[in-house]
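Let me begin by presenting the structure, written as structure tokens, before commenting on it.
FYI, not all chains are in this one, though none of them got moved.
Chains here go by letter, A, B and C, matching the order in which they are written, and residues are numbered from 1 within each.
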Amino acid sequence: MKVLMTGASGGIGTLLRPMLHELGVEMRLSDIAEPENGRAEGEDWVIADMCDAEAMHGLVDGCDAILNFGGISTENTAELIHSVNVIGTYNLYDAARKAGVKRILFASSNHAIGFHTRETRLDAEAPVLPDSLYGVSKVYGEGLALYYWKKFGIEGARVRIGSCFEKPKDRRMMATWMSARDMLRLIDRVLKVPRLGCPVVYGVSANDELWWDNSKVAYLGWQPQDSSRQWAGEHPDEPAVEVDDPAIKYQGGGFAKAGHFDD
Amino acid sequence: MKVLMTGASGGIGTLLRPMLHELGVEMRLSDIAEPENGRAEGEDWVIADMCDAEAMHGLVDGCDAILNFGGISTENTAELIHSVNVIGTYNLYDAARKAGVKRILFASSNHAIGFHTRETRLDAEAPVLPDSLYGVSKVYGEGLALYYWKKFGIEGARVRIGSCFEKPKDRRMMATWMSARDMLRLIDRVLKVPRLGCPVVYGVSANDELWWDNSKVAYLGWQPQDSSRQWAGEHPDEPAVEVDDPAIKYQGGGFAKAGHFDD
Amino acid sequence: MKVLMTGASGGIGTLLRPMLHELGVEMRLSDIAEPENGRAEGEDWVIADMCDAEAMHGLVDGCDAILNFGGISTENTAELIHSVNVIGTYNLYDAARKAGVKRILFASSNHAIGFHTRETRLDAEAPVLPDSLYGVSKVYGEGLALYYWKKFGIEGARVRIGSCFEKPKDRRMMATWMSARDMLRLIDRVLKVPRLGCPVVYGVSANDELWWDNSKVAYLGWQPQDSSRQWAGEHPDEPAVEVDDPAIKYQGGGFAKAGHFDD
């Protein structure tokens, strides 16, 4: 099996690259930029821009599956969000269709549902409620994945990633953190389960505080095994001073509080 | 109250224009093209392109509400869909935000949920399942409406229009048809109800066959009063020869069956 | 279109026969017994026993659709229920499959859900809860309809008939009564809607008291137009003396109260 990972120089890509060999598949890595830590021995790199539709055709050629971590990964100008996360994502999907790719993991985001309050339990059927233009672009991407699945049979996973970093950076991430290793386990399942369909998966480790319910995708056989608990000491417990502050009230945190990026 | 209608030269716009005075509000009409039947006496027209962000600022200036019927209204090239229905819609929304517009009716489409089977009853909480890139662009637009509502308080109606024509054109439209007058009644409610929120509304008349359930928006006080029944004679009943033909099986009809537009 | 009606000499068959020409299809009538009121001019009768598998093949030959009102229509001995409603129904379905029949209306019964309390609102997704062995045989028949639909594409309607008589016979039937004319309207829709699937439909008129919710099958375009209201005078209102009497408490009425038939 040949698998393409886009966004391989980004945050998640950088965390995952040293572990990808564990998947036992042939990997191709791509990003618009060279990885900051340099290419590793044996890695198959293609530098390409998602905005370049032609380049996407070459990139996906010969691949069975794609891990689409490429794109803008936080709020940004409308111009960038639209050209990369909307048009760029389309370029990748349509190239994949023409090349006969079978499966695509789409890196969606908790910011597609970021305006739900923290006390709301969300499962795969929860309505979207984006907290940013970035979040809206992920809503677009999830819709695109459904279209390519229903019309062309390309299976997909719409993974609403919480916070995939080395460790939680603030108190909110105690609930949203996803370890790179749990992401790897999820990728393994998405690539190898006999039938995938096109489910919503919440990308989060087995943290003590959980906002999201993955029980509807138990058929994937994915069990996260890490927890933010080990960093509890760095992010002490205490009730918020202002529980109605949007950064506290909503799952999207600071994204839900921020003004419009272009202003 | 000053209300802008975009797409005023399009199909729905042309049907609605002669009735708009019944709303009792001051209207501004806009489209990228002059209306084929010419401007009527007393109409306030602004020709403008949604792709032109600057033009949008001028267009929305002084408006309290927008009826956004502009944009590509059927499947088309990816380039057009993205530049008009994605970026153009964003241009309009962000101009509206800066101008202090209070409410926007977003003309979404049944093609945002077109891959549900005909025997599936959909209400406002049904998951999207777009049948076309056009449908995906409507998913984007619905997400945009939610973002501007939750973050900036712009109320919206996400109206998933069935088939708003003078009369049903084929057997499928016996279920999906919406009269222009029922659309006018809905516009009246969307503009004038004390509090709107940001609901999904299915834009359909009181046809005998109904796939969509508007009971969750009964707070709007909207009751469609027309029915496709009067044209039953033109579209005779009979079971389909191939009930699994995508054009028959899915609510999106021909959109669900068609190949990719750009091919 | 050629349509077979089984059970044509039974209660519902006798009520419907004079109206069947309104369907505008070619009818074949069948029962194990001659109709008590004699064959009418122009009726195409075949006397046949559902328990006779061979006879069923001949019976269904050349038919596009079947209205299966045949079988035991009330509680009876286990032997009769099993031989007719289970094995006989199977015989009919399997003959239909071999003959290429496209659609079958299966006359199920409220006794398949008769142990729900009267204050429970049931829709098409309500769990079965049979009040009699007769009711269990209808659960079997509904299962059979699903099997032939999913595996062989034979569309079906699982019509849980309330009380289809000339008029309500007791106070309970004020809620469960279905007029023959509303049944005819339903048959028309089941035969002619472009795509049927295999829905549960509650066979009941537009009575004032309603236990069952048909909103999930609004896609059929069926609106019952009669009501038990006209016989309100014959079945006066009053609270039951014993509201926990099974005949009052449960939707199945006397069936829910009766002992085991074979005892």
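As a working rule, a contact is a pair of C-beta atoms (placed from the backbone, for glycine too) under 8 Å apart; a residue touches a chain by one contact, two chains touch by 3 or more.
Bear in mind that the values here come from a model prediction, so they are computed numbers and not experimental data.
Total copies of the shared sequence across the full complex, per this structure file: 6, with 3 shown.
The criterion applied here is as follows: only the chains that are shown with their structure count from here on.
Chains that touch both chain B and chain C: there are none.
Seen from the Cα centre of chain B, the chain whose own Cα centre is farthest off is C.
Put simply, the C-alpha centre of chain B and that of chain C have 41 angstrom between them.
Once the centre of each chain is set as its mean CA position, chain A and chain B turn out to be 31 Å apart.
Between chain A and chain C the centroid-to-centroid distance comes to 51 Å (mean Cα coordinates, whole Å).
In chain A, no position touches at least two other chains.
Partner chain A is touched in their complex by these residues of chain B: 78, 82, 86-87, 90, 94, 97, 112, 115, 125, 127-133, 135-137, 139-140, 142-144, 146-147, 150-152, 256, 260, 262. Contact residues of chain B toward chain C in the complex are 117-119, 121, 171-172, 174-175, 207-211, 213, 237-240, 243-244, 248-249. Considering their complex, residues 1, 102-103, 153, 155, 188, 191-197, 199, 215-221, 223 of chain C touch chain B.
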